[in-house]
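Some chains omitted; the rest stay in position.
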Amino acid sequence: SGADLENLVNEAALWGARVGHKAVKMDDFEAAKDKVLMGRERRSMVLTDEQKRNTAYHETGHVMVAKFIPGSDPIHKATIIPRGRSLGSTHFLPLDDRLTYSKSYCEATIAHLLGGRAADKIATGEPTTGAGDDIKKATALAKKMVCEWGMSDKIGPMTIGDKDENIFLGKEFGRSNNHSEDLTKLVDSEIRNIIEEQFQRCLKILSDNEPLLQTLANELLNKETLTGEEIDDIYQRYLNGKLKKEEKKQKSKSKKPQDIKDNGNDKS
Amino acid sequence: SGADLENLVNEAALWGARVGHKAVKMDDFEAAKDKVLMGRERRSMVLTDEQKRNTAYHETGHVMVAKFIPGSDPIHKATIIPRGRSLGSTHFLPLDDRLTYSKSYCEATIAHLLGGRAADKIATGEPTTGAGDDIKKATALAKKMVCEWGMSDKIGPMTIGDKDENIFLGKEFGRSNNHSEDLTKLVDSEIRNIIEEQFQRCLKILSDNEPLLQTLANELLNKETLTGEEIDDIYQRYLNGKLKKEEKKQKSKSKKPQDIKDNGNDKS
Amino acid sequence: SGADLENLVNEAALWGARVGHKAVKMDDFEAAKDKVLMGRERRSMVLTDEQKRNTAYHETGHVMVAKFIPGSDPIHKATIIPRGRSLGSTHFLPLDDRLTYSKSYCEATIAHLLGGRAADKIATGEPTTGAGDDIKKATALAKKMVCEWGMSDKIGPMTIGDKDENIFLGKEFGRSNNHSEDLTKLVDSEIRNIIEEQFQRCLKILSDNEPLLQTLANELLNKETLTGEEIDDIYQRYLNGKLKKEEKKQKSKSKKPQDIKDNGNDKS
């Protein structure tokens, strides 16, 4: 309705101003629209401890999946300091400048992206809207694998749904591109299979190594940012079985990893 | 036809003027179009007692669903004083500024939205056009849960139907996005399930607590606006079983809650 | 073909001029196009007695359905004096300015709209193109009930097919809106059920009270316009059983109501 429209524009302008945009951008509209749908007005930028804790688990999910999948690029840092619309982020440090990517590298990237949602599910039992962007990227990548890069064995080296457009004249060359229902179904199913397989891979990595998930999330919550070296250090100690012993020592003087949920407020 | 078109434009201009628009807006057209379809000319803004009573029930529906679902934000106020096209409204007071929302929070918001229609059904036995906007928002939210935020377990963390558009060139990057009939059917069914589940939740809350529905609607009809404190007070007394006893005392000196339907006119 | 196109433009210009349009409007094109399809050239505006008689039945259909459905707004007047493209019309006098409409009110409005076609069928046994506009409005209303206002119990409080458009950027926010064949079929069937139910309701009202249909149509044909009071008077007398007796008295000095079909030409 009209009132909602006004809300939407106002919200978008406020978002734009806050993140330093000179003009209202598409992105600001998207943020504002979610707000209006939820029927809530934006107040201050003070994050609750619950949000910080959830973000710590989410970023740890990205980090751990990358550490456990061989051939992943090294992690530069992970942080829960919000920037723009994002409550946290994990940065990678690619070893080289690739022009082409292998199928397994594509799959690993999808897994990295879905690691956050997998951690949400394991740590808090509930998905959040925060993983929307990760899901969008993972889906786009899976779609390209199937439709553009011929990485589905069932479909083979064939392009699906390409528009065959003439860029100069702004219209298609000749033929329309509707595929049959049978082929569309196969494409949908191949994309879903890639997504599902990588998501199960994430869930397995995180649930098989839940102590590390707790330790890393706890550490990230305390320090707000972890460098690749710090992450690697914790990861190596965990792998070497050292983690377990150190945990026992620390248990007397500090809180337990699982305390993170209830005692979040006594940090800072 | 042409005559209808003239009506439509005139109605839209009148709406625009009344709600203070400098130019005729899309919103005004929508309002005018419903009028023309109904074949009625707009007269004065005097509301009938029946409309006020129905609005009181409708707003009470929003209020009660929010009170009974744990984790809902506090209510700021509820009112049946009309503003713009809306006969009444319920305002919330969010505890914090969230950037992400959990699945249960999304479900609760859908329930708040559908609470009005649920109250209409229980109190007057008949749906009205007034819930159209609530339904639109609830559907948009359910759709985002399934298609954007990966909150359907049957579909998983996968984006559905995204346009993959190039904003600068104003057209899509490459591929069209038609999904198979099977997947479309699953999406439709998941969205409907979310809506249906939350609507049943509303109906249960309201029918299990019909005395409170009557009391709150009656109170809202008398005072036209109830603050969050006033609502909370009535809610707490009802929960503490005090409501029942007070009702009995009041029955001798005032009208019964169910009288609201017939005696609406004796309020000033 | 080209010749047809010329006809079309000429016809449209003539229509526009006749109904006082400064520029040719869409509406004029529609009128002209039907003419061209029929292969007939427009001549004078003299209506045949048959057309007047059919119009009298048609308007009486609108009137009677409104009189027999409780909660309908009062009728202001009914007329068979042509205006613009319309051969006659029935005007209502709404009791109040509603912002929302109940499901039963929507159903009654659909019935009022279909009353004309129902009368055509009963009185002349044959549908005409004249009911096209009524049918269009009734269908649009039934569609809104199902798709926008959540008034179908089988579908529930869910919006169907909304475009989710960004008005400022002139394009959709993200997702396409194709529904599955199953849901589309259910929507079609719910809309058809509403239309069919109200049309049967009209047919029943009119055939159960055919003497009143004949009396009212006859009266409308003689006077060309009937006020709400005149209509109400005839309606009340019919209901009180007075009509029957008066009919018998009048039979000797005037023509019988059913004569209307054959003796239409002896009115001045």
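Note that the chains are named A, B and C in the order they appear, and that numbering of residues resets to 1 at the start of each chain.
The working rule: a residue touches a chain if its C-beta (ideal position, glycine included) is under 8 Å from a C-beta of that chain, and two chains touch if they have at least 3 such contacts.
All of these numbers come straight from a predicted model, not from anything done at the bench.
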Assembly copy number, counted for this structure file with 3 shown: 6
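Following the convention adopted for this analysis, only the chains that are shown with their structure count from here on.
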Degree value of the rotation bringing chain B onto chain C, based on Cα positions, nearest 5: 60
Furthest chain, CA centroid comparison against chain C: A
Distance between the centres, which are taken as Cα means, of chain C and chain B, whole angstrom: 33
Approximate Å spacing (C-alpha centroids) for the pair chain A, chain C: 57
Junction residues of chain A - those touching two or more other chains: 5, 26
Contact set on chain B toward chain C in their complex: 1-5, 26, 34, 37-48, 51, 54, 82, 85, 87, 114, 117, 124, 126-132, 134-136, 138-140, 142-143, 147-148, 160-163, 165, 177-179, 181, 184-185, 187-188, 191-192, 195-196, 199
Interfacial residue positions of chain C with respect to chain B in the complex: 19, 21, 25-28, 30, 73, 84-86, 92, 94-104, 106, 109, 112-113, 133, 137, 140-141, 144, 148-151, 155-159, 162, 164, 167, 171-172, 174-176, 178-183
